[in-house]
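One structure is given below, encoded as structure tokens.
One chain of protein is taken out of this complex; the other chains stay put.
Chain IDs A, B and C follow the sequence of writing; residue 1 opens each chain.
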């Protein structure tokens, strides 16, 4: 399974349920934001150190996997509806970040 | 460029700048949330219809590409620091969603 | 009940449960963000017009009241822990906005 295959699966999923009319970029950005809020809630009372050990707790691990999956699904669907190639966009941004944040001694 | 290569590039980027100590899951979730906030702001005053045409405006298009890239970078980095395979997690979530939302007539 | 009384009630509530150590600004910002995510989710699939009529639906109304209350509680608690007077800060920001966005013909 690669990202393109995931995006195709999301298209088929929305098609089969006639959900496309709801999947405007505006709505999908809100859905993405709502899921990031749920992911945030899992970490809000943890110390940074506890957050680094979160996946060692089976119950918390399952919740993190569930929420990070939802974030990924809405981000992939949003990108598809916008016609954005996420990997290209992300890669181009690292190129820009390398200019903004040069490494010492280079 | 696939997702694994992007994740490796993010590792090298953080390594070269000694940023790993900052990249706890707690901090990365906040960074992800901040970037989703910036993406949200681009769509907040648009109608759903305008949001669907957003990429036709060159200036807005560049901003959307920049923010959606930042969201992708922090999500990929967070997944890496948590040891989560995003595509597996997302795919497993669609499996669960197919049970939650059965299609009519099947 | 005014805002100061609400803030005092939140102090007493946290005191009685020994929750103060968890109420760092970093954690409270995350909690605020998580609750805004839940509020966002209530509106994500609504059209702008439907969102304007949301309070006419008793079930949705109860959910909106619950989530907007949580947002208010965490914002008030965050302000208290930061030593910020929310109304003064908000008022000063409107002063600045009046300069940034002058009204036509005045």
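The rule we apply is simple: contacts are C-beta pairs under 8 Å (C-beta built on N, C-alpha and C of every residue); 3 or more make two chains touch, one makes a residue touch a chain.
Fair warning: this is a prediction, and the values are worked out from it, not measured in the lab.
K.L.:
Just checking the interface: what residues of chain A touch the absent partner chain?
P.N.:
Its contact residues with the unshown chain are 26, 29-30, 33, 47-48.
K.L.:
Contacts of chain C with the missing chain: which residues?
P.N.:
Residues in contact with the chain left out: 1-3, 6, 9-10, 13, 16-17, 24-27, 29-30, 32-33, 36-37, 39-40, 43, 46-49, 51-52, 54-55, 64-66, 68-73, 75-76, 78-79, 81-84, 86-94, 97-98, 101, 103, 106.
K.L.:
Need a quick check: the contact residues on chain B for the chain that isn't drawn.
P.N.:
Within chain B, the residues touching the omitted chain are 22, 27, 30-31, 33-38, 40-41, 43-45.
Going forward, only the chains that are shown with their structure count from here on.
K.L.:
Could you put a whole-Å number on the gap between the CA centroids of chain B and chain C?
P.N.:
Inter-chain centre distance comes to 26 Å.
K.L.:
Centre to centre, by mean C-alpha position, how many angstrom separate chain A and chain B?
P.N.:
Centre separation, chain A to chain B: 3 Å.
K.L.:
Touching at least two other chains at once: which residues of chain A meet that condition?
P.N.:
Chain A, residues with two or more chain partners: 27, 30, 33, 36-37, 40, 43.
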